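With one protein chain withheld, the remaining protein chains of the complex are depicted in position.
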Amino acid sequence: MGLYLPVGPQHPIHPEATLIKLKVEGEHVVDADIDASFVHRGIEKALERKTYVQGLFLAERICGICNVAHTTCYTLNVEGLAGIEVPQRALWLRLIVEELARVSSHLLWLGLLAHVVGFESLFMLAFRDREVVLDLMEEITGGRVTSGYNVIGGVRRDIDAATAYKIKSSLAKLKERVVKYRRLLEEDPIVRARTVGVGYLSPSEARELLAVGPVARASGIAYDIRVNDPYLVHEEVPFNPVVYDTCDAWGRAMVRVGEILESIEMIVYALDHAPSGEIRARVPPIFRPPPGENVTRVEAPRGELLHYVRSDGSEKPYRYKVRTPTLANLPAAISMLKSRGDRVVHIADVPVIFGSIDPCICCTARVLVVNEKGAAKEFQLDELAAKRWAR
Amino acid sequence: MIAEALRAFVYPGIAYMVALALLLEWLDRKIVARLQNRVGPYYAGPHGLLQPLADLIKLLAKEDVVPLGADGILFTLSPIAAFVVVTVAAAFVPLASTSGLVSAEGDAVAVLALITIYLLLVYTAGAASPSRYSQVGAVRAAHMLLGFEIPLMLSCLGVLASAGSFRLSELAARGSVRVFGLHAVGFAIFLIAAQAELERLPFDIPEAEQEIVSGWLVEYSSWRLALFRLARDIELLLLSGLAVTLFLGGPVGPSPPGAEPLLYPLYFIAKAALIVFLFSLVRASTARIRLDQFVTFCWRYLVPTSFAYFALAVLVA
Amino acid sequence: MALVFDVITNLFRKRATVLYPEERKEEPGTFRGVLGFERSLCIGCGLCWRVCPASAIEASRDEKGARPVFHLDRCIYCYLCVEVCPRKAIKASSRRAPAVEDKRKLEVS
Amino acid sequence: MKGREPSEEEVVSWLRERLGGAVLDARVARKRRVFVRVDREHFKTALIALKELGVDFLEALTGVDAGDSIEVIAHVGRSVSVAVETAVPKGDPRLPSLVDLYPGAEVYEREVWEMLGVVFEGNPRLARAFLPEDWPKGVYPLRKDYEPKHPEPLR
Partner (left out) sequence: MLAGLVRWARSRSLWVLFINTGACNACDIEVLAALSPRYDVERFGVLLKGSPRHADVLLVTGPVTRQVRDRLLRIYEQMPEPKFVVAVGTCATSGGVYDACYNVYEGLDKVLPVHVYVPGCPVKPESVLDAIKLLAEKVARGGGS
């Protein structure tokens, strides 16, 4: 007899309300369901009711963590649609801030991995070191997390020499720490025991289930929008995509930590090589792009992010579509969560696996009902609460 | 009569035990915080010293909820029994002088037996609540018990055998430190098993927050939770007290004649703090391992080592 | 276990904690904080409330004519209004919005 | 990625060659962006043809309410992003499912189904995915005739 163990929607693994329904037998997971409709807000509809300039700030709040990826994508998309020329320096600055956000996001993820395997101290230390990046973000953009930096036509603030120096010295220190964490991931026996071989996703599965970002790259698929479809000045900034072929949670961790180091290099290079000049083209607060459509893709920290816009010539988008990386990775996650053959998934592995795709359901908000039979069981929290309701 | 009652309830009885237990919890939290480059509790009393007390009072003053579907009797009985069992066990351990509150020949074995009973109560506590999380937690606790119980027993028995006495006060009175040579192994086994017994990282499997919320504790609130937490703290006291008695020479230390009643409690606290520091250090530098990994670890390494240790200790003695 | 050394060095390191609220760390002053409003500069052009993405600005009027009222419980600190105001009547600051028990306290006018 | 990926022009000429008149429109909008419009019957055929060419990654499915019809756009490709567009009438919004082609497409199809009411025939789990459990049947929020409003406050 299987026992349904709902994880969530309120659960420490995810502050955001997600529901993972697991069918467990003993300590093994035999089936998995994800119901994440709890955070659907209706942003795509709302974007149709905002002007292009207003929509930027809503797009920024599709997700706080990769807000920079969203604004980069949104601004490039709308600029492409309306034919707005962006000054070169602005593109370099966007790249710097985007990579900084990637560092922050991956460090956050490291902390969450630590939390997920119950490694309190690593969580604390990763978050402590992340503050360095957040301080830089606040200094550059004016917001620690949600940056409000990219605007249609360019960026809001320039980085002067003093700030650039500060960024470089802070990042140099951070780099030492990250190298340390990479060694820790490589060496710590418990972390290895908890992640190596967990959440196996073969390259062919990754391809079929349309995985993106670090999940795909840990399964040996060298797919990185920054290489495949350079959208800022990536052709001029040297970097190496990080690819592992261990196909497991450990590989995903290593990809992310490796990307932090790459991003730091990119930021330093960009700071040294960015051309000087204007940072913002003047764009009126309300404008009307010509009818047409545009697709833009950005490599967000979690993988490929796609924005599609269609204009009918008015000051508001006719249709704005967002496909977030977490949505693309959910089918892969579901498949990883199920025990199949000799690949056994323990309850304790679930957070590690689910965490390893770095899910941010808030932008995704989707349900995947794998097995409808579980629905009846799902209401056990109700039963618990029933007494309180009766009073 | 009054002196008796004072002894039983105030010093070195229950009140002292509770105070000491809360002190150790505070120490633990502060040490872990410090190891994580933080401050830890700070505003409740000087340096947060009263934080555990505040938690306790707050919990006692909360609304009492028995979830629907809980086994009412077990749900009420388990926390009380857990508290009583560990308190009785702690009464055997010399916490303030070289003698426990009560002391008898073979009390060491009684303490070990009580610890096992406590663990069984954890299982009933989990099983009594209707939540699936608690049930998974309870099953996990039972699984773990099979792994670390034997090493815990054997590491204690090894020391007792080599000391040739099964009376804790006698061991404490001798004041001999046994952390070198062969006994280093016993000490290490004891610390590991105690860490598991206390359900602390890396062995907090039965209440793994990320997987099953708070495990077997999930449905307990108010005074029940307070009692469980208190029981956990007293258990910390009990196990560090046991470690002090068995391995660190009890509360004995250099003292001018006549000052023992004053100095010995302080020595005890200092030594217990040392043990707690070791516990905290482990907690602060490890991740949680998985249940199956833990059981494998126990049976492959911990149990054989503890048998070897026990056999050697008996032979040497 | 690779972290043992790291956590022990933390014992001898200065705590990372800033004892807020007694201590405060130095802030760069670039934070986008609560808005200020200078009534005398405003000409009531209405650009700010038309541009606000969060409907945080209420179009109101007083004896001097049309004017905005800012509801900071809705404001997302995007600073569009600050950028768009032709008279610079809306002031930027790096002050954080206060925590309040009653959100009516969060009105700026 | 196996081998070299086809260029923009190769995609367009390949599709014209394989589908002939079914390609209503095909243009290279800019570097690495191709927009193709096909009729409804050839939607899946076009995607199969592209997969044969080596464009084997489905990025997203977008639905657009275009008045009388609903347009469905499949974004495929890794380096070159090809948008394959087709229109289905609102009275009969059906399309063949892409799940056999791309198993991961299931989620995308469910999103389009739920938001715009396009039925993907052959999708094994076309069930509620994004909207609340008590969402009224037959209301599709991304259609233009849906007027968004907040739910009634409880207090």
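A, B, C and D label the chains in the order they appear, each numbered from 1.
We take it that contacts are C-beta pairs under 8 Å (C-beta built on N, C-alpha and C of every residue); 3 or more make two chains touch, one makes a residue touch a chain.
Note that the structure is a prediction, hence the values are computed from the model and not measured.
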Missing chain: touched chains present in the view: A, B, C, D
Touch criterion as defined above, residue of C:Arg15, C:Arg50 or C:Lys91 at the omitted chain: C:Arg15
Options B:Ile14, B:Ala44 or B:Val185, residue touching the unrepresented chain: B:Ala44
Residues of subunit A in contact with the chain not shown: 9-12, 14-17, 37-43, 45-46, 49-50, 57-58, 61-65, 67, 108, 111, 124-125, 127-128, 130-131, 134, 143-146, 360, 362-363, 381-382, 384-385, 388-389
Subunit B, residues in touch with the chain not shown (by the definition above): 29, 33, 36-44, 48, 50-51, 53-58, 61-65, 67, 209, 213-214, 217-222, 225
Residue numbers in subunit D that touch the chain omitted from display: 131-135, 141, 146, 148-151, 153-155
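Throughout what follows, only the chains that are shown with their structure count from here on.
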Chain pair with more C-beta contacts, A-C versus A-B: A-B
Between subunit C and subunit A, distance of the C-alpha-averaged centres to the nearest whole Å: 26
Euclidean distance of C-alpha centroids - subunit A vs subunit D, Å: 24
Cα-centroid distance, subunit C relative to subunit D, in whole angstrom: 42
Subunit B: positions in contact with at least two other chains: 35-38, 284-286
Multi-partner residues of subunit C (at least 2 other chains): 1, 3, 6-7, 16
Subunit D residues touching subunit A - in the complex, by the definition given at the top: 1, 29-30, 32-33, 35, 56-60, 62, 64-65, 73, 75, 78-79, 81, 83, 102-108, 110-111, 115, 125, 127-133, 141-142, 146, 148
In the complex, subunit A residues that touch subunit B: 3-5, 7, 11-13, 24, 27, 114-122, 124-125, 128, 188, 190-191, 193-194, 346-351, 380, 383-384, 386-388
Parts of subunit C lying in touch with subunit A, wherever the complex brings them together: 1-3, 6-7, 16, 27-28, 30-32, 47, 50-54, 76-80, 84
